[in-house]
Each structure stands twice: as C-alpha cells, then as structure tokens.
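Omission of a single protein chain aside, the complex is shown with its protein chains in their original locations.
Per-chain numbering from 1; labels A, B and C assigned in written order.
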Amino acid sequence: MNGFAKYLVQRLFQFFLVIFLGVSLAFLITNLSPVDPVEQSVALMTNFGATDPRAVELMREALAELYGLQGTVLDQYLSFWGRVIRGDFGPSLSAFPTPVMSLIMSALPWTIGLLTLALAISWSLGNLLGALAGYYRSNLLLRLSGAAVMALHPVPAYIIGLVLLLLLGFIWPVLPISGGAQMNLQPGFTIDYIYSLILHGTLPALTLVLVGIGSWFISMRSLVSNIVTDDHVVYAELGGVSSGKIFSQYVARNALLPQLTGLALSLGNVFGGAVITEFLFNYPGVGRLLIQGIYRGDYSLVLGVTTMSIIAVAVAVFIIDLLYPLIDPRVRLS
Amino acid sequence: MQLKKLAAAAMAIAALVVPVAAQEFIAGIPRNEALIIQGPAAQNAEWFNLWAPGGGASNNGLQQLTADTFWFINPEGTGDAAWTNALASDRPVYNDDFTQMTVTLKEGIFWSDGVEFTADDVVYTVQTQIEHPGMGWSAPFTVNVDSVEAPDRNTVVFNLKAPNSRFHTLFTVRWNAAWIMPKHVFETVDDPLTYNANPPVSLSAYVLHSYDTAGNWVIWKLRDDWQRTSIGMELDAEPQVKYVVYRNAGNPDARVIEQLNHNLDVINDIAPEGMFTIARDAADTTATWFPGFPFAHPDPTLPSVLFNHQREPFENKDVRWALAMLIDIRAVAMGSYRGAANLAALSTPPTGTAVTDYYVPMQDWLTSFELNTGTRTIKPYDPTVSEQIAALVKPQWGDQIPADPDQLKAMFGHGWWKTDATAAAELLQKAGFTKNGNQWLKPDGTPFTIKLMVEGDAIPTLARAGTIIAQQWSMEGIQTTVDVAGPTNGQRLGGGDFDVAIYWTVETWGGHPDLSFFLESYHSSFIKPAGEIQPPRNLTRWQDERLDAIIEANRTVSFDAPEVAQLGMDYLKLAVEEMPFIPLMAYNKFAPFDTTYWTGYPSAADPYSASGPFWSNLRYMVVQLEANPNAPAAQ
Amino acid sequence: MLDALATPSETRTRPILEVKGLKAYYQMNYFGVQREVRAVDDVTMTISRGEIYGIAGESSSGKSSLIKTIAGAIRPPLRVVEGSVKFDFGGKTLDVYADPARMKAARWQHLSYIMQGSMNVLNPVRKVKHAFHDFAYKHMSLGEGDFRQRLVSHLERIGLDPRVLESYPHQLSGGMRQRLTIALATVCEPEFIIADEPTTALDVLVQQDVLALIKDVQRRMGSSIIFVTHDMTVHAAIADRIGIVYAGRLVEEGPTLDVFQQPQHPYTAHLIASLPRIGDLRKRKALPGKPPNLSEPPSGCRFHPRCPLAIDICKTENPPLETRGTGRVACWRAGEVEAA
Partner (left out) sequence: MFKVLIDLLRYNREFAIGFVLTAGIFLFALAHFWAPLPDTAIYLLPPDMPPSTEYWFGTTSRGQDVLWQMSSAIWNTMLFGLTVTIISRILAVAVGMVSGYLGGRWDQAMMTINDTMIALPNIPILLLVYFVMRDSMSWPILALTAALLGWNYDARLIRSVTLSLRNREFTRHAVFAGMSVPQILVRQHLPYVMPVIFFTAMNNLIWAIGLEVTLSVLGFSDINRPTIGGMIYWANQHQAIIAGIWWWIAFPIGAIVLLFLGLFLLAISVNEYIDPRSRLSRMGA
C-alpha cells in the first residue's frame, strides 16, 4: 500500500506543478500583450454610430476604472493567482460586463462532452483495431483498415473537418454543419434534445475520431507485436490456451495499460484538435470561445480560457492517473 | 467478423443520417412565419442591457427590433423620404442660437410590459447616463446637456451647455443612436451598469422570445400589441413576419451553404465569390440590391487609403498624390470586389443623397481639376472608369452589364483618377525623392518603404484591396508589405500606430447631405500628438485651417439649411486638393436575400430601408416583408 | 493405423518419445542477407516411460533449441528442416510437426512444459488462479468447485500456501514463482514434462528443493521428464540418463553414472573434469577457444578445433553417433578418452 501512497503523492505533485507552470506561463505571455483592454473596448464601442470626440475621453477614464488594471507586474501576477483561485477572470471585454468565468462555464460542458465522446470512440476503436492488427498480422482486412487510419493520422484536424463538412454538409447535406443543438429547443433530457445533440455533434466528433484513431492504432499495434513475444504469452500458447483468450487476457489487456498512460499524456494535443474543430463547426465550446476572444482582441477572455484549459487538461490527466492503479495491480499492491 | 463490424458502423451512421430531414429546422416555430437573419456569435448571450458598455453594439436583434428613439434616417433614402419620425411626432425644434432643443413625442406608445412610454423615460435616460459615466451615451450627454425637463408627458426640453445645431443627431438613428431607457424597469435596479436587463422590455414591435445561452441564436416574436409602437402605429396591416431569428451561421462558407439550403434568409456580408455562387446556384430564390451584377449594397461608408499625417513623408501632399497616381483603380476594383465596386473619387460615400447632392454636380469641377506635378499641370480625373470596368467584367456577366453610361455610373461609380506613373515620379521628385534603379529613396537617402495595414478576415475585400495596392506601389519602386492587424486594427488606427492603412475614416448619414456626422470630429482641436489615442473618425490626423473654417461654419447652420450642401462641396474640393487620404469606393456589402419564404426585400429600385441586418433601420424592412405564397408548407 | 493395432504389452515397452534425424535451423532472409544457423543438427534419440533425461552442454551449444524443437515451441526463423519428433500417449502416436491440432489438444493433458526463466511466465496483471484455470480446467472434467479443491490439494502437496492463488505474480518470491510453474506444469499429471533450465535462475538452496520437488512429483506420477541445463551438478542430482550436446549435435549419451565415471567423448570429459571435487586442489585446465559459430561450423568433427586429441580425420570426417558400452558416442577417438 505504501508504494501506492508514494505513487499518489508523486501524481499530486505533478498535478500542482503542471497547474503552476501552466498558469504562470499563460500570465507571462499575456502580460506582454500590446493589446490595451481599455482602448480595445473603446474601439469596440465607437466602431459604429456618431460619438462625440470629447465624450470618448470620459468613457476611457470610466473604463480604466472598471477593468482595474493597476499596479506593478508582480502585483498583477499575485492578484492574477488570487483571481485564478477565486475562479474570477474579471469581465470579458467583448462581452462586457459578463464575467469571463461564466462564459467559460457555459462553454465547458460542450467541449467536455465532445472530447469525452470523441476520445472514447477513437481510443477504444483505435486500440481494438491496433491490437487485432498486431495479433493477427496476416489478416488482409485489418491490414487495409490499418493503412486507412494510418493515412488519416498525420492529416491536420482542420483539413479532415473541412472535407467532412463539404461531403456531409454541402455535397450530400444530411448533417447540421453549425451549432451545438437545434434552435429553440429546451435543453434537457428529452429525446428530441439528445437526438439533436447527437446530430450536431456527429461531424465534430467524427473529425476528432478520424484525427485521433491513427495514433492509437499505431502505438497499440507495435505494443502488441512486442507483447506477443513476452514469456507469459509464449507460455500460454504452449499451455494450449485458446488464441481468443490469449488475445484478450494475455495480450490486449496488458497492452492497454501503457495506452492509458498515453491517453493521459495526449490529452493536451487532443484539446488542441478540439479548438480547431469547434471553430470549424461553430460548436459552442471553449475552443470557439478562445478563437473568438482572439479575433476580438478580448484579452481577459483569452487569458481566462487558456488558463482554464490548462487546468482542465491537468485535472483530466490527474483523474486518469488516479484510475490507473485500479487497472494495474503492480501499482496498486507493491 | 471485421466485415460485420464495418457494416454495423455503416448502418449506425446511416441511422443517424437518414432522419435528419425529419427534424424541423427550428423547434416549435413554423419556418414560414420566421425570418432567419445572420447574427453574430454573441458571447454575452444573457446580456440585454443596451445602455451599458458592450451592450451598445449588440447585433443580435436587440437594438434592431426592440429599441426605439426619436428619429431615423434611411441611409438609402433621398430628401424628406429619408427622414422618419419614430418616437418624436415631428422634427427637432431648436431656438435661434441652438442652445435649446424641444421634442414632442407621439402618444399611445407602450412598453412591451404594458407600461406607457412618456417624456419621463427620456428625461430618466439622459439623467441616468449622466450620473453613470461608462454607460453608452453618458459622455455625449454630459458634454452637451446642461439640463433636461419634461414640461408635460409628451414634451422634452433639452438645455444645452453650448450652441449645437446637431444635438438631435444623438437621437437620430443611422446605424444606431441613443436609445430610450425604460424608467420603470431601471428605477428598480441599484446599478444600471451591471443590470443585464434579461428579459428586456421592448419599445418596438418585437420582443424577446427565446435565446441560446451558448450565443448561437436569439429569437424575437411580434408583440401582440404591436400597434402600440412607433413603427406599428404607422402600419395598415399586421406584419407577416411573426418571428425574427438571429442565428450565427458560422464561417462565410457555412453561411452560403445555409442560404442555399434555405436555412438563412438574410446574409449580412460575404465575399464576392460567395455572392456569385448564390447568384449562380440559386438565382430564382435570391434577391439582391442590384438584380444582377454587381449585386452589392453600398453602405454610406468610404474605404480609403489612410495616411498617417504625423509620420513623414506622408505629411507631404505631393507624396500622397503621387501614391494616388500609382494606383490602377481598375485592378483594385477587380481584385477586391471582382469589379463589383462603387468607386469614389470624392471624400464622401457615393450613396444615398450624396450622388445627387455632390457627385453629379461636381463632375465638371473634377474633370477640369488641375494638379501641379512640379514640372507641369495635369488633369488627373478620368470620368470613363465605369465604362472601362464594365468592359472588364462583360466577358463574365454579359448581358447583365447595361450599355447606358448612367446605369454604369450607378453600378461602378462616376469616375476616378488616371494611373500616371510619370506624374507620380514628377511629384515624388518635387518632394525631394530620388530614384535609384527601381527603388525610390526618400530625401534623406533611405529607401522609401511602406507598411500597409489592413484588418484582415473581418473585411476580406479591403484586405484584398490592400494587397493589390501594395503590389502596384512595389512594382513602381516603393517596397510595400501588407500588415494584418486583426482585432488590434481599431486600436492601432486610433493610436496612430501605422504608416498607411486601408480603412474608412468617413461615414455619412447617407440619406442626408449633412457631413457633420464625421466632419465635426475633423476639427484640429481634437488632434492628438502621436502615440495618444485620436478620437474616432479623423484617423489620418489631417490638420488644415481651411478645414476648421468649414467645420465651424457648419456648426452654425441648421441641419436642413441649404448651406449645408455648399459647405460639403467646399470640404470635398479641399479634400481633392490635399488628398489627405485616397478615397477608393463605397463599402459594398454583399447581402443576398433568400426569397423562398419571404419577398419584398429592399433593393436599388425600391430602397425603402437599409439592407444590413445589423443596421437599426432593418426594422422597417422586417415589417414590410410578405410571405412567399409558394413557400414549402411548414413541417 | 499401426498404432491402432498395437497391443498394451507393446505400448508399455514402446518409448514415449522418439526423435529421428531432427534438423532445426534458423533461416533468415532479411534485407537480402541470407543466413542459416544449424541450431539442431541431425539429432536422434529416444526416451522411455518414467525416465528423467538430462541434456547438457555449454550455453549456445544448441541444447535449448533442441528442447524447444522437441516441445514444438519454436517460432520462425527457427524451423524444422528434416526429421521428426513423435510422442506416444496412451498407445497413440503424436507427431509434433505433422499434426499441430492434436498437438495443441495434447498440451498440458499429456505433456507440459517448464520454461526457461520462468520468472515471467505468469501474466503480471492477472491473479495466479486464472493461469491454472486457463491451462488446466478444460483438461480435467471437473466442476468449478472440485477443480478448486484439486488445485488446493495439489498446491499443498507441492508445499505452496493455497492463498497464492489469490495473489499477483509480482507479490511472490522467485522460488515461489518457480514452484508455481512446476505446480502448473504438473497439475494435470501429464505423462511427459519438458523443462528448459528449470533451476538456473534460482539460488543454490532454492535449487535444491526445487530439484527434490521435481523428482518427487515425477516419482509420484510416473511421468517422464526431459530437461536442459548447463549445470552438470543438476544432472548428477536427478537425471537417469544424460545427453551431451555440442554445436547442435548430440555427441554422447548414456546412463548418468557411466557418463560421469567413464566419459567417452573428449568434450564430455572436459565438462566433467571442470566440475569441482571436494579435496581436489588441482587447477582445472580451461578448454581453449570457444563454441563454434553455428552459421559456418567447422568441417568434420565440430569439436576438433578445441580437441586435445584431434587428428587429421577429425578435421575432414564427421564421426557418426555409435553405440558403445551402455551409451552412444560420436568420436573418432572414443575409448582413448579417460576421465581426468
């Protein structure tokens, strides 16, 4: 049990380190930004309509107070940590005065849902195919499907998404290409709403799946082709254990463990893919929020989203780390 | 067993795909009662307070459909037809020295919650915003208004701190204006700046029905008591549009696809190619400002080549003229708008009344205008540009291009400057520049290079114009690189952090010859030193006594006085001589309408309203639309 | 069909394992490089019922390949090129390489295998009991309960606490794991057990009782064992007969005692000579050179480059394996060898 405790402590330390470095990095980068929030929103507000020149002066002073950007960089850094802990990134500039946090919170469920679904599919499918391909090396069909997913694997998410959008949204318009759910539909556990969620989620999810499945396939296949030469597998074969059982209980099962760690390590990149996909399909998630924030020069929003996504990914990784021992006895009992 | 798996997967996808048609496009709302308009991705979806910062520019229908104020000007209208009394029963009444404005209000107008609208709401609107700096219209009120009172429930009297013959323009809607606040609602909240006004009470014909917390759509529905609004009481029949849906239809491609799929009736703006695609693939279900090429609706906005007068050598008029002479406007028109541009040689948009008030009368002056290149004088104006563009686009559009020169002028503008490299060279030499090989050197001997700033994706046509002009200058020996500023564009323009930029620094009423809308801010007293933020409009920081004189004169004449147009011409002539910025064209907006469900959209032939979905005049279009009898039956 | 006619009396006398002219080579063709390693070269031998047969030889002499080939535990690039391996289970002949299906069915029921480095033969992420279930359950027609009973009693007999069934391999010591693999190999009481270096990885003390255990089990079940180890002391301890392998060939074979007392092949003599003896203080003379490269073995007798007695014929002619006294030997100068 002691070893288990040690493991937990390590993971916990890692977890906090990720958050500390990530958040500091985010603050540092943003703090160098040339974007002056006050001028940003003055610009946002005076873009249209007659505005008396003298009037803008007053507006500027008023806003400087509202956004409260005083003090040295250190002060700002410390107060930023305070805000991170309180989960308060101040008001969004492009959606003033809505707090950045509430924007993120309303967007987060969409992203989490999309990612979890896509990851679940790509991870299990990729691993299944990869494992089969690694174990039954001669099977032609597996070879072909392998070639297919591997050909897709390096293609950037944006391109795959674009192609899907054209195929299923334009040339053969069968799926909604924009938004998260049908308009004017009450959110809730109704058949209609869930069905609508699935419809709108299909294209983005499919994109992420096609992007993700390749790497799982490849790593799983090589893992398996290594494991099959391990003693315990050879021995089981000499023991006359049925090949189905060997595959499931002696090969795949063991190969899944490193893949789980891989899942934790890859989350960061997966999130990146989600950003692009959400932007492409106008999916109301954190990724779209981030890109909108950038397009509108909304620095508090961009900072907020980046920080939150770093934390979110860290949390997800931590959760996986916590689950890992349940599956690998070598960590649990030692 | 693999085959089985694949087959199963295929089945699953098919199962997902097939019943899509079954799900109606908007839940619970008959498609043929709803007008679907391209909206923004509203981030503050829960926010409906128009008067607090950020709320002021919400394009999701809030100000277009629920807010109201005294007057509207239709940027497309001409003469009196352009003017609409909304909440006010009549035009503004000033005293002789323009220190007091009196407004009489219409009777029988009610808020959507049943409370009657009175002069008290107006007084409250002005006073509350003066008390709360940071509210949208606080500053102009603070600057202008000494006191405001309501002698009776239908009359409001504004006492001004200083003479201002244009004070009423604060309450006159072009794109937007100072909207009247519901006193009875805001009274009850402690801080009007943090109050999200959700759900909003409406003073106009439509009221909030439902919205997406993710900000992808807002649905407005016709008020049952629509007659009790300033717009409703003028109508003789109930508006046929029962619901207005502002939806964020995604990126430009998605917008076009959605309109082709009849899921988006009104597009705000797309690239020319998108417009042409719709015109090609859905000609018989699409209405546009011009029935054929160039399709586009010209906004009363003037994209120009802006020079930073506080950076040498752009303070030198000869340099500015030289750069103008190096532009081949035909290439710019073709490159930016594929020819569908309404060119402007004068420094005011060639739209609405400006055509009759300025462009037509000033043609002779333009043709005879002489420019001294230092070695000789030339007549740079070319009135035949529209014919030349017509010739360029004829191969693609054939019969859609008329022969009649006047029609061509309406489509492509009245004329522009000739491309004249030698004149440009002479002007540069006059300014002390020297040419070394194919590279111009500044008087101090350093190479003359330019960073040309464009905003980018937000306004693709201008970004394209920028790249072409940059190329034309580079080819003539002035190395020019395009610089995409993105969202910092506004800030950098305001801060004077640019050499040369493509943007607009001139916007007009469109429907009225008065130029004060932008000209007021051109007075030298507002010009800031480099680095500081310049108030909106005079982004080039052009400074000229003659200009100040015109502005001061304009302040003293009343809005509708005939002198206004005269002063306007003085300004335009001065602008041609000085070339403070190079006007290019009207901001042409491709806003195709889908006629599958609705007909009777405004057009060049019947310009009864602005066509931009984000313009507040849109409400006059919405209530005029007629359901298409041949529309597919509601599912 | 001959087997079918065989009478019980014959079957009892018939050897349980017959290896005829067995040749197994590593054959590689990778990136155009053609290589052939003669790991097992023309081996012929028989093992009778209830016998413990030990195979000895230096490391990389091919003895491991030989036993793998016999167990049918080889995978490419090691292939059987010639010869046959035949078992005789219950009067039925089973040709390992002719009938893989029956071979698979026979595993664990009739013959089990104890693998080299059996530290890692158990799946690290599954409890021990699953291994027993997977390997043995189908062979003994028992209900879950009875099967469980059988396991427990079997483990106890072998001296293992039945609770090990509920633990994971990494929780057990090397010795316990080795015992487990033996328990696993013997739980079905097979007629034939193949053991590849069963004790190598263990320290001396553990070695002793593992050996004792093997011998004990074998006596109780009367099954035959063939095992490989380079450790002559182990052979001395349990083998009835031993065979000496050099460079892929069987060079000498005979009853353990005779081979130890009267080695007939110079190589055997050397192996035995190099064993430490109590009270013997003479310095052992190391054998010059090292085992030949099996991909291009020396001509004639493969031992001749290192043989103190080598003569011309040894360099050219490969000596046949001939019966001599109680055993067989392949050497031109057999007999002139005397135990040092």
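Here is the rule we go by: a contact is a pair of C-beta atoms (placed from the backbone, for glycine too) under 8 Å apart; a residue touches a chain by one contact, two chains touch by 3 or more.
Remember, it's a predicted structure, so these values are computed and weren't measured experimentally.
Among B:A177, B:I450 or B:A485, the one in contact with the hidden chain is B:A485. Check B:F276, B:Y359, B:W504 or B:W615 against the missing chain and you find that the one touching it is B:F276. Checked against the hidden chain, the listed residues B:D457, B:E532, B:E577 or B:E626 yield one contact partner: B:D457. By the touch definition given at the top, chain A reaches the unshown chain through residues 13-14, 17-18, 21-22, 25-26, 29-30, 32-35, 150-151, 153-159, 162-163, 166, 170, 218, 222, 225-226, 229, 264-265, 267-269, 271-273, 275-276, 279, 290-291, 294, 299, 302-303, 305-306, 309-310, 313-314, 317.
With the whole complex as reference, residues 251-253, 256-257, 270-271, 273-274, 276-277, 331, 334-335, 456-457, 460, 463-464, 467-468, 471, 481-486, 488 of chain B touch the missing chain.
What we mean here is this: only the chains that are shown with their structure count from here on.
Viewed as a network of touching protein chains, the structure reduces to a simple linear path. More C-beta pairs touch across the A-B interface than across any other pair of chains. Centre-to-centre spacing of chain A and chain B amounts to 38 Å, using the average Cα coordinate of each chain. Centre-to-centre separation of chain A and chain C, using mean CA positions: 56 Å.
Per-chain Cα centroids separate chain B from chain C by 92 Å.
For chain B, no residue reaches two or more other chains under the stated contact definition. Within the complex formed with chain A, the residues of chain C that make contact are 71, 73, 104-108, 112-113, 115, 117-118, 120-126, 130, 134-135, 168, 170-171, 184. Residue ranges on chain B touching chain A, taken from their complex, read 2-3, 6, 16-18, 20, 23, 25-29, 41-47, 52-57, 133-134, 136, 138-140, 142-144, 169-170, 174-177, 193-194, 196, 209-210, 212-217, 219, 245, 247-251, 253-254, 257-258, 261, 457-458, 486-488, 490-491, 494-495, 517, 520-521, 526, 533, 535-537. In the complex of the two chains, the chain A residues touching chain C come out as 230-232, 234-236, 238-241, 245, 249-250, 253-254, 257, 328-330, 333-334.
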